[in-house]
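Below: the structure, in structure tokens.
For this view, one protein chain was removed and the others were kept in their places.
Presenting chain A:
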Amino acid sequence: FQAPAYHLILEGILILWIIRLLFSKTYKLQERSDLTLKEKEELIEEWQPEPLVPPVPKDHPALNYNIVSGPPTHIITVNGKECINFASFNFLGLLDNEKVKSAAQASLKKYGVGTCGPRGFYGTFDVHLELEERLAKFMRTEEAIIYSYGFATIASAIPAYSKRGDIVFVDEAACFAIQKGLQASRSNIKLFKHNDMADLERLLKEQETEDQKNPRKARVTRRFIVVEGLYMNTGDICPLPELIKLKYKYKVRIFLEESLSFGVLGEHGRGITEHFGINIDDIDLISANMENSLASIGGFCCGRSFIIDHQRLSGQGYCFSASLPPLLAAAAIEALNIMEDNPDIFRTLRAKCEHIHKALQGISGLKVVGESFSPALHLQLEESCGSRENDVKLLKRVVDYCMNSGVALTQACYLEKEEKCLPPPSIRVVITVEQTEQELDKAASLLKEAAQSVLN
């Protein structure tokens, strides 16, 4: 059996080549600059970093917080003055409800304060499981999952499903937590004008034509629409029925953020799906925080098990963080009980919202921004003075005037450099069921006075 000559020669060359590679020096990319050791040391000496943080001027408006002594309930003591609270999101007045407090006390006596661990490592208490069941039953979905921090709820939920390469269509007025969730997900973000369904449809159509060019990629690119039930930054609601139509037409999933509409809209307080009479299974994921109507801490997501169960292993704020303290979970359960037993508080709240919405019309210099049934309204300047800084100062004077006369208000705070679409400066007015008609009228007349004296 003789191999042909060229075979042997080829093999011989290959073996010699391998031997050469084995014994030659490893190939290093030449150092970018042939600096001597001395030059390197000089560079290290000369380099001066910026200070860790730039100095903040002492009179920066965000530096001096209002100090609230005592509980932030209906009558609140701010900076030493007693005022009626028009600034805390305590919509259903459950913050100082005796039943809620005693449920929390019972839980405190049984479990102590902290859970000392994440959900996976002995941090799952029977209270958490009960709260998840109750929330799922209340919202009429299959499953619910609880987070220990309201901000982290939607900021962990979005990156669990949407990854690099996926497409998310989000409203311009989305809150900061949604923006951070989108940033963490590294997906393609497409902003559509606030509540403008025509703009959204245009973007969806554009995406469709893109898909036809590359159908293989389109088959694995997930698409999502992220909207809020009741927008925090503008006080209006999203047109959910049209969104559902767009969902089925363009095959996009909907994530709904209901922090402000949970416990406010709908006949039984189930949120915007009940308000519009939409089947809850049409929404893929509903996320809300428990820090507004439920007057507790934390947040939850609810939906079908197919979707929610995924977050138990890939929701960052769920897996890598300690679970919700049991006393706060017990307070939330009791608050849910109260919501279920008294369904007419929602109607009362909405009536009060209509009342003050009407009363605040016609203030010279300030315009009301928000739906008539929204419990969180904004008062913006009708005409800006030119710069945002001056607008903020002017509104602060209005707020101070009201605080000195016994109505606690606050300006809506934003991180100016970080927001994608910065809303104009405004005063936040929050309506709760505990406010009486006289108090609402007093607040409205006080604001009229303040606007008169400060803005004219």
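We take it that a residue touches a chain if its C-beta (ideal position, glycine included) is under 8 Å from a C-beta of that chain, and two chains touch if they have at least 3 such contacts; residues count from 1.
Here, contacts and distances are computed from a predicted model.
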Quiz item: Which of "MNAT1 component of CDK activating kinase", "serine C-palmitoyltransferase", "ATP synthase subunit a" or "WDR34 protein" is the UniProt protein name of the chain not shown?
Solution: "serine C-palmitoyltransferase"
Quiz item: Among A:R140, A:K193, A:R222 or A:K448, which one is in touch with the chain left out?
Solution: A:R222
Quiz item: Taking the entire complex into account, which one of A:Y161, A:Y231 or A:F373 touches the absent chain?
Solution: A:Y161
Exercise. From the listed residues A:S187, A:T273, A:S374 or A:T410, report the one that touches the chain absent from this view.
Key: A:T410
Practice problem: Quickly run down the residues of chain A that touch the omitted chain. | Solution: 32-33, 35, 40, 43-44, 47-56, 60, 62-63, 65-73, 76, 78, 85, 87-90, 95-96, 100-101, 104-105, 108-117, 119-126, 128-129, 148-152, 161, 175-177, 180, 183-184, 218-223, 248, 251, 253, 281, 289, 291-292, 294-297, 304-307, 309-310, 312-313, 316-317, 319-322, 324-325, 327-328, 331, 408, 410-415, 418, 428
